[in-house]
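Sharing a structure below in structure tokens format, with a few things to ask.
The complex appears here without one of its protein chains, the remainder shown in place.
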Amino acid sequence: MNLIDVTQLVAGYGNNAPILHDVDLALAAGKIGVIAGPNGAGKSTLLKAIFGLLNIHSGDIKHNGKSIIHLRADQLVAEGLAFVPQEFNVFESLSVEENLEMGAFIRTDSISDSIDHVYEYFPPLKEKRKQAAGELSGGQRQMVAMGRALMSRPTLLLLDEPTAGLSPLFMEKIFERIIAVNQAGVTVLMVEQHARQALEIADQGFILVTGKNAYTDTGDALLNNDEVARSFLGGVS
Amino acid sequence: MKPLLNVFSKESIIIIICAALVLFVFSLFGAAFGFRMLAEIACFSIIALGLSIQWGYAGLFNAGIMGFIAIAAFTSMLVSFPVNEDFRQSIYATEIIWVFVKLVMGIVIIWGINRLPFLQTRVALRRLLLLVAIAVTYLIFMQNLEPVASGIEKEAGFIGGFGLPVWMGWIAGGIVAGILAWFVGHICLGLRSDYLAIATLGIAEIIKAVLKNADWLTRGTLTVSPLPWPVSTPGEIGFIASRALYLTITVIMIGFILWLLQRAYNAPWGRMIRAIRDNELSSAAMGKDVNARRLEVFIFGAVLMGVGGAALVTFNSIFDPSGFLPLHHTFLIWVMVILGGAGNNMGTILGTMIVYIVWVMSEPATLLIFEAVKYLGVEWFNWQVPNDFDSRALQMRVFLIGMTITLVLRYAPQGLLPEKIREN
Partner (left out) sequence: MNEFIFFFNKVIVSGAAIGSVYAMGAIGVTLIFGILRFAHFAHGDMMTLGAFFAFGLTVMFPQAGQLFGLPTGFIMLPFAMVLTALVAVLLDRTFYEPLRRNKINPVGMVMASIGVTLMLQGLIRLFGGIEARHFFFAERKDIFRLALPFESASRKIVITEPQILLFVFTLLAVLAIHFILNRTKFGKAMRAVSDNVDLARVSGINIQKVTVITWMIAGSLAAAAGVLLSLDVSLKPDLSFNLLLPIFAAAIVGGVGHPYGAIVGGYVVGFAETLSIFNWAVFLRPFRESLPDWYELPSKLALVPTEYKITVPFFILVVILIWRPTGIFKGKVI
């Protein structure tokens, strides 16, 4: 069974015309899924729709076989989903550690282990724990954002362009961390601009164009598909 | 073919209700009272139209309508009230001019410091000099004004007016209200929307405080009356005729304003205003232009409030600085506009009619109800009635105004007659 199952989804912002048209997406537990596509294709919109932030016109979203389209964001977190938005994804005036605590808001047990765990994933954060997140560099902010999402101990992590604006070196580091998180048992569904690098670590790839599924296949198959490579991956490699 | 008047449309039903209410008032209280109420409604309509364009066209929140009304009414009184010969003859007539000449000189100096070329790069020094200049001007002005003001109060009562025609007073009132709006809007319109509400609330309180305490200008609690009318007074031709004449004048003014608004609404200017309000143009894309347009709307609305306020106070023929109440002169008008439908001119006028008639009628109605409560309380529970019972009972109307605001916002945020959005 798939961990997340999006079927025939039509969704948009408020009462405006829908952005997503009949989108399908399925990802099995423990895998890494990558959503790619041109700017404005609706990639972020799809993640927001999964996370209950948009108006769903029709279609369904199932998590573990259970429909989640009527759940509020805090209920989704309790269900085991976590979401790192594309921008404004840290509480700038809160310290790094407080950001992490906010990620664990729904938990009632002790969270100090999880905090230590996040510091193991992202060692630079440990020194900066008392510093306001707004004062950190772009890469460190991204770490705080992912760390915050991991604090609720999710089974499905949604990441929107985790490497946007980062240097190639930092991008590598973040990808490496994503793989580490995935190996610890968290299913990852992420949107990436750097489609080639992302598809290399992906089990499953989804290419969206103007709000519709264009290609869906395994990461390797998409990388080897000439048409995909030409249109979306910046030339044949 | 669109029928000329659809009898069952919402609009005509509301018009019929209004007509019935007016008829009811006329038959129950007589024509003199009826015309008085209609004339007041006409004045309130002008004020409400001012608010309707501020709020309905541009989404600007004005919580200090009272201030604009009060300052315009004062200006109108100053322009049109007969000359006070005691004051004209006294030495203070020239002295007060000197005080203000000095003030103007101070303001020119302040302005000059702000513009001095060699200070443009020295921000700290310019700030310091400005601060000093403002403080010195203020202190000198206060020092000079004090003795003159108390002298005027002692020897002449107050400065009186200029004895000019009433219509000049109304126009002057509108202009002064507009200048005030420019001042407030200039500071607040670039900032978040609540700040305008706070600032207008503050300016209204300040204007009230000044008018109440500057006895040399306004006679304070002694009040100024009778204010001259633009038409023959009741003393000359009787209540009904004079009030009907007054009503005619105000209705002509409303007609002119409606014509003006209609033209502005359909002009490119009006389209742009609506686009700004509906966020169709992002303020980032338009930059300063957006705030300039909003400032124009704010000033235009304030001018209408000023003219309407001046007409209202003139009609009552008494200028009483303590008579300006936020409740009556700000929030009642709010209810008229949001109930009628902000941005819809006809809706605003009908809303004004309904709300004002209900407001006027609610006073005896409330007293009647509470009289019954009192009777029952005394009969059955041997209740000790507080001696300010009647004035307490009337507070129920404050409650009702507040309740209406919250209910309309929740259940009919567009009002009874929403603004008609025309496609083009």
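Order as written gives the chain letters A and B; numbering starts at 1 within each chain.
Everything below uses one rule, namely that a contact is a pair of C-beta atoms (placed from the backbone, for glycine too) under 8 Å apart; a residue touches a chain by one contact, two chains touch by 3 or more.
No experiment lies behind these values; they were computed from the predicted model shown.
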{"item": "In the full complex, displayed partners of the excluded chain", "value": "A, B"}
{"item": "Absent-chain contact - pick from B:213, B:248, B:266 or B:322", "value": "B:213"}
{"item": "Subunit B, residues in touch with the chain not shown (by the definition above)", "value": "59, 61, 63, 139, 143, 146, 187-188, 191-195, 197-199, 201-203, 205-206, 209-210, 212-213, 326-327, 331, 334, 338, 386, 388, 391-393, 395-406, 409-410, 413"}
{"item": "Residues of subunit A in contact with the chain not shown", "value": "51, 53, 73-74, 76-78, 83, 85, 88-94, 98, 101-103, 105-106, 148-149, 152"}
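The rule is simple: only the chains that are shown with their structure count from here on.
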{"item": "Subunit A-subunit B separation of Cα centroids, rounded to whole Å", "value": "55"}
